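All protein chains but one are shown at their positions in the complex.
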Amino acid sequence: MYSFTNDYSEMCHPLILENISKCLNNQYGGYSSDSIFKALNQKIIKLLDNPESQIYLFSGGTQTNLVTIKSVLQPYQGVISADTGHISTHETGAIEACGHKILTIPSSDGKIYAQEVAKLCQSHFEDPNFEHTVQPGMVYISNPTEVGTIYKKSELEALIKVCHQYHIPLFLDGARLATALTSKENDIDFKDLAKLTDMFYIGGTKCGALFGECLVINSPKYQKNFRYIMKQKGALMAKGFVMATQFDTLFTDGLYFKIGQHENDLANYFSAQLQSHAVKMFQPQATNQIFPILTNSKINDLKTNFDFQIWEKISADTSAIRICISFMTTKSVVDQLIAAIIKE
Amino acid sequence: MYSFTNDYSEMCHPLILENISKCLNNQYGGYSSDSIFKALNQKIIKLLDNPESQIYLFSGGTQTNLVTIKSVLQPYQGVISADTGHISTHETGAIEACGHKILTIPSSDGKIYAQEVAKLCQSHFEDPNFEHTVQPGMVYISNPTEVGTIYKKSELEALIKVCHQYHIPLFLDGARLATALTSKENDIDFKDLAKLTDMFYIGGTKCGALFGECLVINSPKYQKNFRYIMKQKGALMAKGFVMATQFDTLFTDGLYFKIGQHENDLANYFSAQLQSHAVKMFQPQATNQIFPILTNSKINDLKTNFDFQIWEKISADTSAIRICISFMTTKSVVDQLIAAIIKE
Amino acid sequence: MYSFTNDYSEMCHPLILENISKCLNNQYGGYSSDSIFKALNQKIIKLLDNPESQIYLFSGGTQTNLVTIKSVLQPYQGVISADTGHISTHETGAIEACGHKILTIPSSDGKIYAQEVAKLCQSHFEDPNFEHTVQPGMVYISNPTEVGTIYKKSELEALIKVCHQYHIPLFLDGARLATALTSKENDIDFKDLAKLTDMFYIGGTKCGALFGECLVINSPKYQKNFRYIMKQKGALMAKGFVMATQFDTLFTDGLYFKIGQHENDLANYFSAQLQSHAVKMFQPQATNQIFPILTNSKINDLKTNFDFQIWEKISADTSAIRICISFMTTKSVVDQLIAAIIKE
Partner (left out) sequence: MYSFTNDYSEMCHPLILENISKCLNNQYGGYSSDSIFKALNQKIIKLLDNPESQIYLFSGGTQTNLVTIKSVLQPYQGVISADTGHISTHETGAIEACGHKILTIPSSDGKIYAQEVAKLCQSHFEDPNFEHTVQPGMVYISNPTEVGTIYKKSELEALIKVCHQYHIPLFLDGARLATALTSKENDIDFKDLAKLTDMFYIGGTKCGALFGECLVINSPKYQKNFRYIMKQKGALMAKGFVMATQFDTLFTDGLYFKIGQHENDLANYFSAQLQSHAVKMFQPQATNQIFPILTNSKINDLKTNFDFQIWEKISADTSAIRICISFMTTKSVVDQLIAAIIKE
């Protein structure tokens, strides 16, 4: 039985464990006052070519989202998101539990667009009873999105322009950022993220780390007093150096991007093979998530040897499934899955 | 420079890393649906001899506290705590940020006592305007306490009796539980905690783990829907198996208690040596935290080779410092510190 | 200049002031411990023929909604509402500020239906990752709705049946209840509300009171500790007897229903007259809100002598306006408005 359910089913990339092992006899400062953290911060700053960027380490994505959003919004503000956004659908109301409404924009491709954000903001501020409605205070997007699509550079440029016109920041959830930036369709450099977002996070949990997400806030305006909120929400880890070591490993010799490339290569290959056998896709594949549409009986057969998520019912007889390629997935096991799918 | 500042300055006990290494090629279910977690749960149940106990894994102590307390309290209820309690002093208002008042009881030894809790509860329910004040809904204690003292079995028995009389649960914060249960003064078995508390947590971060705390809820009443709140607060980790592996290691061959014993042995030794040289203590030493009172000039001298926390100013010339023994601390470095302290 | 903007533009029905005047030299208990309140409670119980009903007095609608919803929901639960619901659109995120998501159902007529609620609940509980999504915990409806439509008895019967199947209560916002229950289309008795809802409120602010809403909770299950939450949210008024006197007046000799009938009669008349002159309506008129579609130039003309709300742009040249009839509106002023509208 091999699981394609997720990219977080294995411990971590071996190099990460190796690097932690080397440090067993060292002592480090608590709460990210350690030297590894400081060096990592410098490394990220250099890659982004933005000396004002500052990193913050978190243990998981929902936590990163809720702390970041809470730190920005005033009590009467909400965060704009696609209705498919992770914060809107799969975080058990974490944002609302922080007191804020999510102002959703209907989306079919997982993305939201500049003109939609502009319309929503304009409509609020033009309302004579604006104090009776929630003020837009931030924009949240995911790249790749929850359905595996990615943003184009021009789309982010348009988005942040609108955001800044309304004096609100743009936050990019990069839970699977490695796969977005190494997608065949991508035209965004890591460096661009310093300019295309006000804050974004570099996902570790779904990209080969034991755990951990690295938030980057690009402007000092949003950094002030941020750590208070981390602590208040239980997100300021005593042993921050455990996460710092992991991200330092991921950002040494481009390991983070190699992991993304590995996953995308296998996903591209898988996708191409299936399409050459006339398997239809629920969403065009851009990253490590592939959504083939199969008959229910085929899906049942596959379940004997493979595990994966059933994404959505398509017709009485067919469903879309989600195949997720991980940093540990090999071409060999992908070939086995292909064979099983195309077998009569 | 050796740091006695904390017991969370080093990565982790070597056995933990060894065990994670062995599992690099395995796949596990997400969000604590994995087999290691299930086995760990059985192990804890067996040790507690309480089949109804259920474990939940968290990435840190503040998070464990806030999720647990939030899960129990109704909106109009508060949690009773010593005014020295970690939730009251050092979690940036995490409990209040969840909407709840902390009903503090003044404490000089870090503990609260049954009769104090009874008085507070009685005074609320007897108030004809009780709806104008916060209803007591839970009791929070730490063992060891924030000042290194520990509870006696009889004290916990009296506490939980009062709690249950008022239909509220008793929650024990065991951030350093290993050192409490192996203290020279302790008369509580691990097993007793199933009966002496409604829920407690087994601290990992401060007892040799890379990170992680293991909450045990002893009664199904408080388990229902608990995971919703974990998820909502960003505490439900995708790779729960990373924590499960660590706690499985700590609860194999009694490693957890060996770590506590090691720390206490060195602390007892250090404390005895100092007292034999007439050094006074701010608090009697029971666990791995020792609070010697030294002259400020001596403290300055020590800072050349050692790092530690200055706890409290005692007089114009003297202060109490905190020496914290970790799972990696050796007798040799403790001897160096003793020598430096008693040197004229 | 006469304003048809709202039904809350005048002080109050003269009888209310008269009754307050009579009591100037009396003394009353604070926080609704007074005798007028107790008598009012008995009166409502009798009208509902439900001895278990209990009333609670509030100063406004948003406050009533947020306290009631907060009192019912667990932290991980949300409230189901039409996307047009007042709590969703015009209360500045009051529910989210209490920590809860609003689970919206798209609506064109302001109503939600039993099968929609059933589908939403079913979909949550069948989700294998249900703990990652917000649990439905309550249903909120308005009668009349925000667009002036009203519920049929059979619709409420179906709704509460589904609610109870999922063990969640049905809450009816009756900000303009007087007009719903006296609508030409209504088939619900006041008495029915004890069985058709778990809690509902009798709107005073928009039905002739100086201020105030009277919440009725029909089941003891939801009454317990309710006043704590009222106090915590600043809703427990010291001089509860001021509101009690007002509602006592409104429920003496059926004044409340007479007010509703007066408003509906004028609205029916206005609506009929306009339709006989071929004026189209944005929504069919059922209560005291009428939404005629007029040309923009006609709207501008009307603004010389009348005030009203422009509801929605319909085409380049036309818009729907909202005419709201109040307890003080006379047939004479309605005739003036009709004349102005139908004038060439």
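Note that the chains are named A, B and C in the order they appear, and that numbering of residues resets to 1 at the start of each chain.
Assume a residue touches a chain if its C-beta (ideal position, glycine included) is under 8 Å from a C-beta of that chain, and two chains touch if they have at least 3 such contacts.
Note that this is a predicted model, so its numbers are computed, not measured.
Within the full complex, the residue among C:L48, C:L66, C:V134 or C:L255 touching the omitted chain is C:L66.
Note on the undisplayed chain: of the listed residues C:G93, C:G110, C:G148 or C:G174, the one touching it is C:G93. Of the candidate positions B:H13, B:H100 or B:K231, contact with the hidden chain is made by B:H100.
Only one of C:Y28, C:Y113 or C:F130 touches the absent chain when the whole complex is considered: C:Y28. Although one chain is not shown, part of subunit A still touches it, namely residues 31, 70-71, 74-76, 99, 129, 131-132, 135, 225, 227-232, 236. If you put the missing chain back, the residues of subunit C touching it would be 2-3, 5-6, 8-12, 14, 17, 20-21, 23-30, 59-67, 91-94, 97, 205-206, 210-211, 228-229, 231-239, 241-242, 245, 328. Seen across the whole complex, the unshown chain contacts subunit B at 75-76, 78, 89-93, 96-102, 129, 131-134.
Rule of thumb we're sticking to: only the chains that are shown with their structure count from here on.
Superposition angle, subunit B onto subunit C, using Cα atoms only: 180 degrees, a multiple of 5 between 0 and 180. Each chain gets one centre point, the mean of its Cα atoms, and the points for subunit A and subunit B are 33 Å apart.
Spacing of subunit B relative to subunit C, judged by their CA centroids, is 50 angstrom.
Separating the centre of subunit A from that of subunit C, both taken as means of CA atoms, is a distance of 42 Å.
Residue numbers of subunit A whose C-beta contacts span two or more other chains: 91-93, 97.
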